[in-house]
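Contents: one structure, followed by commentary.
A protein chain is absent from this complex, but the other protein chains hold their places.
Each chain gets a letter, A, B and C, in the order it is written, and its residues are counted from 1.
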Amino acid sequence: MTDAIRLKAKDYKSEVKPIWCPGCGHFSVHNAITKAMAALGIDKDRTVLVSGIGCSSRLPAYVDSYGFHGVHGRGLAIAQGLKVARPDLTVLALGGDGDGFSIGGNHFIHACRRNVDITYIAMDNEVYGMTKGQASPTTPMDWDHSKLTPHGPGVRPFKPAALALASGAPWIARGYSGNPNQIAKLIAEAVEFPGFSFLHVMSQCITFCPEQTDWKAIVTESEAPPLADADEAAKQFLHEDGFQTGLLYREQRATWPPPGATAAEEGAPGKLAAAFRV
Amino acid sequence: MTDAIRLKAKDYKSEVKPIWCPGCGHFSVHNAITKAMAALGIDKDRTVLVSGIGCSSRLPAYVDSYGFHGVHGRGLAIAQGLKVARPDLTVLALGGDGDGFSIGGNHFIHACRRNVDITYIAMDNEVYGMTKGQASPTTPMDWDHSKLTPHGPGVRPFKPAALALASGAPWIARGYSGNPNQIAKLIAEAVEFPGFSFLHVMSQCITFCPEQTDWKAIVTESEAPPLADADEAAKQFLHEDGFQTGLLYREQRATWPPPGATAAEEGAPGKLAAAFRV
Amino acid sequence: MSTRYLSIAITGAGGAGVISCGELLLRAWAREGGRGLLRKAYGPQIRGGESAALLKLTADERYTAASRYDAVVALDWDNFTRFEDEIVLDADSWVLCDEAQALPPAVVAAGARVVDVPFDELAAACHPEGRVNMLALGVLGRLLGLPATTLAELAGQKLAGKPRDYRDAATACIELGAARDIACQLPVPPMGNKGAWYLSGNQAAGLGALEAGIRFVAAYPITPASDVLEWMAGGLERVGGQLVQAEDELAAINMTIGAAFGGVPAFTATSGPGLALMTESIGLAVASETPVTILNVMRGGPSTGIPTKSEQSDLNIALHGLHGDAPHLVLAPLDIADCVFTTGWAVQLAQRLQTAAIVLSDQFIGQSTAIVSEPRRCAPFAATPAQDPGEEGAYLRYRLTGSGVSALVTPGDAGHRFTADGLEHNEKGTPSSRQSDHQRQLAKRQDKLTAFDFGGDWAQIDGDGPVALVSFGSSAAAVTEAANQLAESGVATRVISLRLLAPLQTAALAAALEGCSRVFVVEQNHGGQLFHYLRGQLDFGQPVHSYALAGPVPLSPENIAQAVATVIAEATRS
Partner (left out) sequence: MSTRYLSIAITGAGGAGVISCGELLLRAWAREGGRGLLRKAYGPQIRGGESAALLKLTADERYTAASRYDAVVALDWDNFTRFEDEIVLDADSWVLCDEAQALPPAVVAAGARVVDVPFDELAAACHPEGRVNMLALGVLGRLLGLPATTLAELAGQKLAGKPRDYRDAATACIELGAARDIACQLPVPPMGNKGAWYLSGNQAAGLGALEAGIRFVAAYPITPASDVLEWMAGGLERVGGQLVQAEDELAAINMTIGAAFGGVPAFTATSGPGLALMTESIGLAVASETPVTILNVMRGGPSTGIPTKSEQSDLNIALHGLHGDAPHLVLAPLDIADCVFTTGWAVQLAQRLQTAAIVLSDQFIGQSTAIVSEPRRCAPFAATPAQDPGEEGAYLRYRLTGSGVSALVTPGDAGHRFTADGLEHNEKGTPSSRQSDHQRQLAKRQDKLTAFDFGGDWAQIDGDGPVALVSFGSSAAAVTEAANQLAESGVATRVISLRLLAPLQTAALAAALEGCSRVFVVEQNHGGQLFHYLRGQLDFGQPVHSYALAGPVPLSPENIAQAVATVIAEATRS
C-alpha cells in the first residue's frame, strides 16, 4: 500500500449499518476482517469481498473495499473467476454454512481442489439465519427447533475441515466468534498464504440458536503448529468435536492457474483469423 | 422373488443394444449388474436403475428392470427421492465421473451424508466420454489430450473414496472393469447393505483414454477385510494410488429416513383442515 | 370509497411484538364473526428492526391492501419511514402514540389526528412484565368492540409455553388497555358471520396439496415459500407422507421427480431464484411425462431482488423458462382461500396429464393471514380413465393415443418395465433422434394439454360490462375492487381473473371477451408480462391496454380504477 498514513480497523468499515441482530456472531467476523486488513495495511481499492446470500453474506457491504453480493451459494465461483481474471487483486469469499456447504457444496469442494489463491471464510452458525432458522448441513442431528425438521434433521452433520482436506484444500483453520482477535490473525495469514485458504469460523446465531452461547465453554485454542501431514489432519478432523481453533493444516502446493499463463503472443488475434483463410 | 424359475444374468438384460464403443469398460459394469441381480435373485419389477447423463448413464435402458435416465448430474437426487417415497423398492443409482463428481458433486457428498439406503455405482474413466473426451475431476493433472485443457487440467484429481468417507458414506468399495466378477460380488453386497453404499468402478474409456488399458497391470485386489475405522480408511484413501479394489470401508449407522416415519394418523387430512376453522 | 373497511396499522420495533398483537386482534375478530386480513411487513433487519402489522377488516372479504389507514398504533416511530410507501395517512386518520415521542414529518404532513397513549409508561406501571403490545391489543379491542376476556383467553393460548408471570402480565395489560377511554371513532364493519377459517395463503396451498394427495415433498428453504414447507412438514407426518429438506433446489426438484416416478404424488415449493434453478429438471418432468407440482411463491425480482415483498414478475419464467418446446401447466390462485382450490387442482391436473404444473402464488397472499368463508375445494378427479398398459412385454410407455395421455405404470407393477427418459424417445421409451419420433412426441406432449377439457375453472368472471379487466392470481382482488369503484362512477366492467395461464384457454377467453370494447390487462410487475403473453396468444378485436406496476407495494384499486377511467374518458373525448 502506497498510502503514507496507516489505516486503522475502523477505517475499513463502510458507512452501511449492519442488519444483524444484536449479539450475532457475524459482527465479530466483520471486526476481525477490518482488523486483519489494517494489520496487513491492505489497499482498499485492490481488495474485493465476494459473498452469496445469507445473514453472513451481507458482510461485503459493511467493508470499505470493493464487493460483490452474489446469489445464494455461488460466491466462491464469482471469487475464483475474478481472481483468475485479475490476479493482482486480493480476493476474499465469505458466506454462511447454508450458503457454502448446502447449496454451494459443489463449489466448495471444487474450490478446495482447484487451489486458486483466494481466502474463503465460512461463517458457520449451524443454521440458516436469514430464512429464519432451518437446519443446515452442520446442524446437530437432534436439533429440533425448526418446523421443517421437527424431530431434528436426523442426519450426521458435515465436518467442514474434513471435507476441505479430502477435497484438497492446502490451508485450513478455525476461528470462533467469541475470539475476534484470533480470527483477525488467521485472516491475515490466510490472505498471505499463496493458495486457497479455508477459514472455518464458528459464528453464533443468537436468534435461532441461543444455545450456541455455550460454545464459549468448549472452544479450545490450538497452540500447536499446524499439521502438514494429511493423515494426521484427517484423523483429527474426522474425530474432533469441531471446536479446536487455530491454524490446523498447511501444505504448499501449486496454485491454479500456473503463473504467467496469460502472456499474449505478438499479433495473436490477427493470426487466429488468418488461420481460417483458405 | 416369488418367481419359481431362477433367472440368469442374461435374463436381466433388456433388448436395447448398448451404444458404447467396442471395448468400453461400461460393458463390464453392465454385465456385473445383471450378474449381481441374478445372484441376488432380484425382482425385476421392484428394482429401479437411475442415472444422469453420459455414456455410463445410458446403462439403465440396457437392464430389464424399471429405469430412469435423468439429467446430467442429478441421478442421485432422483434415486433418493424415489427410495424415500418407495422404501419397498431396490434402487441403484449409476453414472460417470463427470456426472457424479463434477456437476453432481453436491448431490454426491450430501447423499453420503444423508445415508438413504441406495447403491451408487460411479463408473470412473477419468474423462467425459459422451462429450468426446474432456477432463473430469479425476483426470490426471498432466493429461493433455483434450483441446479444452491442452496442457492438462493442471489440478489435482479428486480421490472419490476419500471424499465419500469425509462426507459420511458408511460403505465404500472399488472395482475395476477388467474384473466384472468382482464388481458383481461388490454390487450384490452393496445392494444388501442397509444404507448408502458407494461403489467406485474404474471403467476404462477405450476411445478417449486408450492408455487406460495399462490399468490392468497396476490394479490390486484387496483380500483384507474392509476397514471399519474411519482414521485408517482416511489414511489409506488419501494416499492410495487409486487402484486397490475390493470392499474398503464399512460402518453401520442409522439410515434416513428413520424406519416407520410414514405411519398415517387416523383421519389426518380432515383434522388438518379442521385446525383452520375459527 | 365503494367498500366499507377499517384499516389499522400497528408498528414498532421488531422485539415489540406488533405482529402478535395483530394476530391476536384478528383471531378475536374472527371469533366474533368478523372478516379481515393481516399483512405483515418487516424491515431488512433479521431481529430488532422495525415491523408492522397491517390489518384490513371488511365484512365482504375483499382482501386488497388498504389504500389508506384509519388508525395507526405506533409503539415507537423508529424507522417508520421504511413503511412510508405503504402506510398512507390523511386528515381522517387516527394516530395512537406516546405524544412524548416526536412525530415523523410524514405523519405531521398528513394532518392525522393524534391521540396520546403513553404505551411504555402504562405497560410498565401495570405489571413488572407488562408489554406494550398487549396494552395496544386491549386498546384496539375496545375500539373494535371485542370482549377483553376473548383477547385475554387467546393471548393465554398463544403464551401457553411462557412463565405464568408473563401470562398474567399480558392479561393485566389487555385489561388496562380495554379499560382506557379513547376519544376516537373508527368505522367498525359489521360482525356476526360464522363458519369462518383463519389461515394464510401458504397454509392454504399446503392444505390444498395434501388434500389432493401429495405425500412427498422435497424442498430447500426460501422466503417467502418456507412457511408452506414448514406447515407441510407437520401435515405430511400426520397423513403418512415424507418431507426431505434437500441440499439445494436442483436436488429438491429431482427428488420430487424421483418420488413421482415411484407413483407417490410429489410436490415442491420455492420462489423465483429457486424456480430458476429448477427449470432444467422441470423440463425433464415434461419430457419424461412425470407428474410434479411446483408452487412458486413470487417475491420482488429480478435476482435476489426483494425477498420479503410481493410481486407478480415470475410469470415469464413460469410460462417460458424451460429450454426446448416444453409445454406444461401454469396456474395461479386468486386469493388466500383459493390457494386451497387452485393448488389442489394443479396437483390433480399434473397427475392426470402426466406433466409439470407450476402454481404462481405470491408473498401477498402467501404470507398474509385472513378470515375467510370455508374455502372451496377441488373435487377429487374421477379415477384416471382406465389406461391399459397392455400385455406383459408389449407395454409402450409413450404410446401415441387419441388424448395424448399414455398409460403410466409405476415400479412394482409386474411386467411393464420401462425406462423413463429425458432424451427424445420412441413410443417404447428407447432414445431416438429421428425426426418422426421427435415430431410425434412433441405433438403428443402438446396435444394432451390442448385437448384436455379444463372446464369452467380456468378463470373467474364477474360482470358483463363492455370494459374488460383481465388479470391473474392475486391481482384479481384489487381488480375486482377497482371494478366496483368504476361501477359507482358508471363504468360497467367485466372482470376476468385467470386461474389457468397455460395452456391458455384462448377460445374460452375470446368468448368471454366477446362484446367488449376495450380490454385492460392488470398485473403487478414492470414489464407487462401477462399483457404481452395474452397478445401473443390471442387476436384481440378491441384495443388492449397494459396496467403493469411492479411491487413491492400492493396494487391499489383506486389507481387502477383511475387509470381505466382516464383512458375511457380520453377515448370518449377524442
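Convention: a residue touches a chain if its C-beta (ideal position, glycine included) is under 8 Å from a C-beta of that chain, and two chains touch if they have at least 3 such contacts.
Note that the structure is predicted; figures quoted are calculated from it, not measured.
A.B. asks: Going by the touch rule at the top, give the shown chains the omitted chain contacts.
C.D. replies: Per the touch rule above, the missing chain touches A, B, C.
A.B. asks: Which one, B:49, B:63, B:92 or B:130, makes contact with the chain that was left out?
C.D. replies: For the chain that is not drawn, the touching residue is B:130.
A.B. asks: Which listed residue, C:124, C:182, C:306 or C:461, touches the chain dropped from view?
C.D. replies: Answer from the full complex: C:306 touches the omitted chain.
A.B. asks: Among C:317, C:346, C:405 or C:459, which one touches the chain that has been omitted from the display?
C.D. replies: C:317
A.B. asks: Among C:286, C:357, C:500 or C:564, which residue is in touch with the absent chain?
C.D. replies: Looking across C:286, C:357, C:500 or C:564, the contact with the absent chain belongs to C:286.
A.B. asks: Which positions on chain C touch the chain that was left off?
C.D. replies: Residues 44, 82, 85-86, 250, 272-273, 275-277, 279-280, 283-284, 286-288, 300-309, 311, 313-314, 316-317, 319-327, 421-424, 431, 433-436, 438-439, 442-443, 446, 525-527, 529, 532-537, 549-553 of chain C touch the chain absent from view.
A.B. asks: Residues on chain A that touch the omitted chain in the whole complex?
C.D. replies: 16, 44-50, 58, 60-61, 64-71, 73-74, 77-86, 88-89, 106-107, 110, 257, 261-265, 268-269, 271-273, 276-278
A.B. asks: For review purposes, identify every residue of chain B that touches the missing chain, sorted by number.
C.D. replies: 19-22, 24, 53, 55, 69, 71-73, 102-103, 105, 128-132, 134-135, 137, 146-150, 153, 207
As a working rule, only the chains that are shown with their structure count from here on.
A.B. asks: Using mean C-alpha positions as chain centres, tell me how far chain A is from chain B in Å, no decimals.
C.D. replies: The separation of the two C-alpha centroids amounts to 31 Å.
A.B. asks: Centroid from C-alpha atoms only, then distance chain A to chain C, rounded to Å. What do you get?
C.D. replies: A distance of 37 Å separates the two centres.
A.B. asks: Using the average of all C-alpha atoms in each chain as its centre, how far is it in Å between chain B and chain C?
C.D. replies: Distance between chain centres, rounded to whole Å: 41 Å.
A.B. asks: Mark out which residues of chain C touch at least two other chains, giving numbers and ranges.
C.D. replies: In chain C, the residues touching two or more other chains are 237, 247-248.
A.B. asks: Of all residues in chain A, which are in touch with two or more distinct other chains?
C.D. replies: 102-103, 105, 137
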